[in-house]
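See below for the structure under consideration.
Only a single protein chain was left out; the remaining protein chains are all shown in position.
Per-chain residue numbering starts at 1, and chain names A and B are given in the order in which the chains are listed.
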Amino acid sequence: MKKSRFPLYITIAILIFFYLPIIIVFAQSFNASRFGGAWKGFTLSWYWKLFSDKNIWHALTNTLIIAVSSTFVSVILGTLAAFALYKYKTKLQISHNILIYFPLVIPDILMGISLLLFFVSLNIGLGLVTIFLAHVTFSMSYVAMVVLGRFQDFDYSIMEAALDLGATWRTAVRKIMIPYLMPGIAAGGLLAFTLSLDDFVITFFVSGPDSTTLPLYIYSMMRHGSPSVINALSVLMVAFTFIIVFLSKKLLEAKE
Amino acid sequence: MQSNRRRKNEVLLTLPSMGWLILFFVIPTILVIAMAFRNSDPYGGIGDQWTLDTIRDLRNPNYPSIIWRTLWLSVVSTIICIVTAIPASYYISRIRKKFQDIILLLIIVPFWINFLIRIFAWKVFLHPEGLFKQILVTLHIASPDALLLYRPEAVLVVIVYSYLPFALLPIYAAAEKFDFHLMEAAYDLGANRLQAFLRVYLPGIRMGLLTAIIVVFIPALGSYVIPDIVGGPSSEMIGNKIAQRTFIDRNLPHASALSALLTFAVILPAAIALTRKFFKEKNSASLGI
Partner (left out) sequence: MDDFLILDGISKSFGKNKVLDNISLSVKKGEIFSFLGPSGCGKTTLLRICAGFEEPDSGRVILNGVDITKLSPNRRQVNTVFQNYALFPNLNVFENIAFGLRISGVKESEIKDEVHKFLELIQLTDHAAKRPDKLSGGQKQRVAIARALINKPNVLLLDEPLAALDLKLRQRMLVDLDNIHDEVGITFLYVTHDQSEAMSLSDNIAVINEGIVEQVGTPTQIYEAPRTSFVAAFIGDTNFFEGDVIEVDEPYSKLRIDGFTDVLVYNDKKIKNGDKVYISIRPEKFTLSIEKPDLSEKYNFVKGKVEEIIYLGYHTKYWVRVNEFLVETKRLHDRYMLDEKMITWGDEIWLSWHADYCYMLEQYNYEDEALLTLPDEEIMAELESEAAEEE
């Protein structure tokens, strides 16, 4: 039977669809014209404008503070949760599992508004702390799922083997289990970190006057600033993402 | 005695994550639903009385049209995602493993880019003075005063753009596990291509399809940024109204009432997802991440 070419065409169309807007943004970031109806010459001026913007550096600092701290806490909480889910098969763990799963499926805006109401009701001032709390809440579930995935292939008898060979429980966890889980913990941490860097909606709801993060700043630039500066910023962020992904890949390969 | 100690260890291990989620997820969600029954005070805070007025306000004449738009945009974008993802993931799962990995990487790479920037790229792309518009005008497909941005169709395109990978990955994962000898068996037994596709292939990847539907439909219902940036006032969805009531009108009870409505709209598909997860076969790509 002759193969249908239809699936191939659809796949190509999807890839074009995915890349077209991004390519336009790349080109635009070097275009002297603001809206790119026509090519008015190559320029780096948008990049210079970007670098001279002090607010952006402030927003970047906030973003990194939140990303690092929320990743740290969510990795600990998520790993503990995954361990509990793996080790015990009780009714408690079923509700635990459902609870961990819910933040993954609920739309961002609902989590944003509910946390906002919660903080307002308790008179907690909105700022970096509330953003941190919100980020841990959604990242933790992702970490737990990724680490649990790593646990699925974990052969519990290697823990028994360590005990059998004279190790205490703590030694077995430190020398056998944690090293085994490390790729999962690292992947979960990387995911938590990028989710935190990327989040706009939830942050938007729980941020305060002086806690602008990079996505919040980009949003305000989109509303009020020059689109070409955002194009330049986009290119830099894409480059940054690629470097991070590339480095983490290299690191993982080096460990093998 | 041994089981008591075990129980204690379990509780100690479960407490941090479960306590955190109860405090920062369950209580806030209950709070949202409760606030929908509070009045609002004129200073943007929450009143101290219980009332049904807030819920009644949902009958406000412009709400039904917004709810209707939210629903049809979500349903249509889900359908488009699924319908394009099925042949694409079929194609990907049939080629050599090396090329599969390359195409998967190509699908994922754009989504490493910040969410806002991806949406913004569409704003640039569809801009009235942008290149795409000019090409369309030159080809006489669009008139010079046609508007590509700020309309529900633009929102639809960008929702599809944002969530298509989440449909592609689980359907691909299911297709990759599918035994294509079954298709040959169907042909052998006299089925034509369409029959084999409908009666053998689609049932074979149904778990992936269900996951895909859920991971596209639920976030689409809660869209806020996409209509905010590429849609205009005529393309608002529930998410925009929630944000508007929260930040512009400072009417938190009203925002809560809308959120409660959205929560109930989301609960049914979320419950399907959960039941599947806990009572059916495991699907490694259940979230497509």
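Everything that follows uses one rule, which is that a residue touches a chain if its C-beta (ideal position, glycine included) is under 8 Å from a C-beta of that chain, and two chains touch if they have at least 3 such contacts.
Note that this is a predicted model, so its numbers are computed, not measured.
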| item | value |
| --- | --- |
| For the chain not depicted, the shown chains it touches | A |
| Option touching the unshown chain, where A:Ser4, A:Ser95, A:Gln152 or A:Thr171 are the choices | A:Thr171 |
| Touching the absent chain when the full complex is considered, from A:Ile100, A:Val146, A:Ala162 or A:Ile202 | A:Ala162 |
| Chain A residues that touch the omitted chain in the full complex | 155, 157-158, 160-168, 171, 176, 179-180, 182 |
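Methods note: only the chains that are shown with their structure count from here on.
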| item | value |
| --- | --- |
| Inter-centroid spacing, chain B versus chain A (mean Cα positions, whole Å) | 17 |
| Complex contact set, residues of chain A against chain B | 1, 4, 6-8, 10-11, 13-15, 17-22, 24-25, 28, 34-38, 76-78, 80-81, 83-84, 87-88, 90, 92-94, 96-111, 113-118, 120-121, 133-134, 136-137, 140-142, 144-145, 149, 191, 194, 197-198, 200-201, 204-205, 215, 218-219, 222, 227, 230-231, 233-234, 237-238, 241-242, 245 |
| Touching residues (chain side chain B, partner chain A) in the complex | 10-11, 13-14, 16-18, 20-22, 24-29, 31-32, 35, 45-46, 84, 87-88, 90-92, 94, 103, 106-107, 110, 112-118, 120-125, 127-134, 161, 164, 168, 187, 193, 214-215, 218-219, 221-225, 229, 239, 242-243, 246, 252, 255-256, 259, 262-263, 266, 269-270, 273-274, 277-278, 284, 287, 289 |
